[in-house]
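Here you go, one structure.
Missing here is one protein chain; the remaining ones are kept as they sit in the complex.
As written, the chains take the letters A, B and C, and residue 1 is the first residue of each chain.
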Amino acid sequence: MNITLEQAEKAIAVAKSKAVEIDTKMNIAIVDAGANLVAFGRMDGAWLGSLDISIKKAKTARFFDMNTGIVGELSQPGQPLYNIEHSNNGLITFPGGIPIKNAAGEIIGAIGVSGSAVENDHIVAEAGAMSL
Amino acid sequence: MNITLEQAEKAIAVAKSKAVEIDTKMNIAIVDAGANLVAFGRMDGAWLGSLDISIKKAKTARFFDMNTGIVGELSQPGQPLYNIEHSNNGLITFPGGIPIKNAAGEIIGAIGVSGSAVENDHIVAEAGAMSL
Amino acid sequence: MNITLEQAEKAIAVAKSKAVEIDTKMNIAIVDAGANLVAFGRMDGAWLGSLDISIKKAKTARFFDMNTGIVGELSQPGQPLYNIEHSNNGLITFPGGIPIKNAAGEIIGAIGVSGSAVENDHIVAEAGAMSL
Partner (left out) sequence: MNITLEQAEKAIAVAKSKAVEIDTKMNIAIVDAGANLVAFGRMDGAWLGSLDISIKKAKTARFFDMNTGIVGELSQPGQPLYNIEHSNNGLITFPGGIPIKNAAGEIIGAIGVSGSAVENDHIVAEAGAMSL
């Protein structure tokens, strides 16, 4: 089961609304179950450097089927996954990436958001992930 | 002058309609004047390999401010730009990438489309480029 | 709004003067609002390895519209942006990269300097950024 483009565009629209609501400018990326980009939107004036980060967050969330912030806790110095970011052409392991599930609870893709403090990134990503 | 996300999403929507009309499934990418991705959409069932191609076509069209197919004519064996594709982390120089201009005729970005025969890619890209 | 080549060359000239004044040899890079290189100069005898670092500092400063040293504080182990350096084909997050603004306060590019202690890199970058 893969997220559809229609679902991905809805998730981006909902995430954008949340970004506006909390007064931020975000890059928002959606990948499918194969971790390949399905849809993307960069809000006017959002950080350029967050383009790549948002896509890497979405991929990281699907690569390991967990929120990116959880991977980040495990990749700190001395922790089990230290420097896992070197794999897969670069992971991003701080909050803002969340798996997306269908009604049956199956993971069908992931969303990655970047453009503000990581707490805000996560809030916007969650709004998008919950939109289906 | 940079294309806005609203304009980019409209271009993708128009391109998608054209893709449906001619019975194809496309990857559609929009970059801004700095050749950075603004918006992207992959239609359900579109070729996975066309994801990267659509983005490279959009970048190539903005990199040289011309349709990608024109670059491709000049990059054939024996032609002036032979093997230009090795630059810029990889160009795509067959049809499907078109610069996007504003009402004043200034280039504000570019569209890249991939997923079918290059003639179809160009038709869909043109629909998107003309949508503003 | 993009920095012009004339402005970029002036920024490099001013930065070079400051580098001579504090007895250092620097690599100095200027990128535009799209984070693309506009001008570059490597002073005779400056570290070769600082060539790439100066360009990455300039890009990083524009990618996130802040001084590179600020990103570096946030990317330490345990901090919110830990290992952000894996994005965007490699960031440099220690001091020496500064956004460049026009008279209206709009960011039109960035400068990156590398070749000495990071405090010196920052001093030289600031001289260049303030030259417009």
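Definition applied: contacts are C-beta pairs under 8 Å (C-beta built on N, C-alpha and C of every residue); 3 or more make two chains touch, one makes a residue touch a chain.
Since the model is a prediction, treat every value here as computed from it, not as a measurement.
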Quiz item: If the hidden chain were put back, which of C:V38, C:I98 or C:I111 would touch it?
Solution: C:V38
Self-check item: In chain C, positions touching the absent partner
Solution: 2, 4-5, 8-9, 34, 36-44, 48, 51
Quiz item: List the chain B residues touching the unshown chain?
Solution: 34-35, 59-60, 62-65, 77-78, 80-84, 86-89, 91
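Just so it is clear, only the chains that are shown with their structure count from here on.
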Practice problem: Please report how many Å separate the Cα centroid of chain A from that of chain B, as a whole number. | Solution: 25
Quiz item: Hey, how far is the Cα centre of chain B from the one of chain C, in Å?
Solution: 32
Self-check item: chain A and chain C, separation of their C-alpha mean positions in angstrom
Solution: 29
Quiz prompt | Junction residues of chain A - those touching two or more other chains | solution = 48
